[in-house]
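Below you will find the structure I want to go over with you.
Shown here: the complex without one of its protein chains, the others still in place.
What follows is chain A.
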Amino acid sequence: MAYTEEELKKELETKEYEYGFYTDIESDTFPIGLNEEIVIAISKKKEEPEWMTLWRLESFKIWKEMVEPEWANVKYKKPDFQAISYYSAPNKKPKYDSLDEVDPELLDTFKKLGISLDEQKKLAGVAVDIVMDSVSVATTFKKTLAEKGIIFCSISEAIKEHSELVKKYIGSVVPQKDNFYAALNSAVFSDGSFCYIPKGVRCPMELSTYFRINQAGTGQFERTLVIADEGSYVSYLEGCTAPSRDENQLHAAVVELIALDDAEIKYSTVQNWFPGNKEGLGGVFNFVTKRGLCEKNAKISWTQVETGSAVTWKYPSCILKGDNSIGEFYSIAVTNNYQQADTGTKMIHLGKNTRSTIISKGISAGKSQNSYRGLVQVNSRADNARNFSQCDSLLMGNECGAHTFPYIEVKNKTAQIEHEATTSKIGEDQIFYCNQRGINTEKAIALIVNGFSKEVLNKLPMEFAVEAQKLLEISLEGSVG
């Protein structure tokens, strides 16, 4: 199937006319464009119950009425939503027969990150023999979770197997009409993860290691739903430090977290989508909606390390609905070359004695633009709400930009809000000092950047932190002449 994109487009267009749409459900890629039939077809293909199909259709209707937002501090050519194919069957066939066929630059990066050969193969799409080890690991893993009553599966599976839970919570934190990309995602989401931790259960492991490999192939409209029932705890790791090269330019994921009374969710992300080449061409647009809801005494922590994407638009947020609930946001966003990032968080204080902490570290190099945008909102009945925000920017060179847009809306006099912001530059003197101790400039920058990001790196689970540290190093390679 060595189509050029143009040929594929033509063929699909003509087929659609020739045979009518439905015959095409059997094919692996849907015709480009988006309409109700496509939405229905996606749902059918995934054998979803009717309520889900209807929910998707409703989302589609909402999306059609919306316009793409313009307020973010990013510039890009808007995607043509009718030029995208909204469904591709998961690619089961390996792309390559051996690692020798894979882009050496990509392999080089894998090596620097210390990713094992088997993992490298999986990530690059090389055929692997079934590795006994990882299969057995997966099996033990699943068994341990099952014993505790934890459900951890793909969202598609959950829609079929745990319909009641999904139906109750999907869209409850990020409503379909929330924003343009969330509406689009709700209509066409391809797959994603589902996680449910029963009452009082402490998930015994980071939900990550094994699934990291499996997730490498997930599509462009990912949907994640994590529910921590009363008094439970889970630490969830998303993403992968390995660079993801994807033909899909647009990524619009939705993540919803629900922490019921006394529950705690720790959600860590390392995101390294292809940022485009040095001239800024070909990178991924990442428009993500992530939000968590805290009930009484619940706690949600978002920790993210963002180094990828050409354009990032992302604000993991917390709705502190329950009294005494806690929201945290720890973020490192690196931009280099022509990357643009507009990220931050929203902390919505609804309950009494709610607390939130925001630590944002932006690192800009090259000709990139890095914006922090944060909203702290204290509602009238949120007595004694407290927020502490700290936004630090580190600049490398004279051609990049760092911007901070803090919005504070307080409707209750008892609120205590603190905001600190700093901007610093990596100085020649710092570099020379390191050089004089035998540390070359590249390593010196890595050291300084790691020091700058330490408060956030410390929040990551240990193994993830080590990888993230290496990732920062690689992302900034060659950024100072």
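Methods note: a contact is a pair of C-beta atoms (placed from the backbone, for glycine too) under 8 Å apart; a residue touches a chain by one contact, two chains touch by 3 or more; residues count from 1.
What we mean here is this: contacts and distances are computed from a predicted model.
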{"item": "Missing subunit (named according to UniProt) among the choices \"Fe-S cluster assembly ATPase SufC\", \"Oxidoreductase\", \"ABC transporter permease\" or \"Cytochrome c3 family protein\"", "value": "\"Fe-S cluster assembly ATPase SufC\""}
{"item": "Candidate in contact with the missing chain, chosen from A:S190, A:S453 or A:S475", "value": "A:S453"}
{"item": "Chain A residues touching the omitted chain (full complex)", "value": "427-430, 432-441, 443, 447-448, 450-455"}
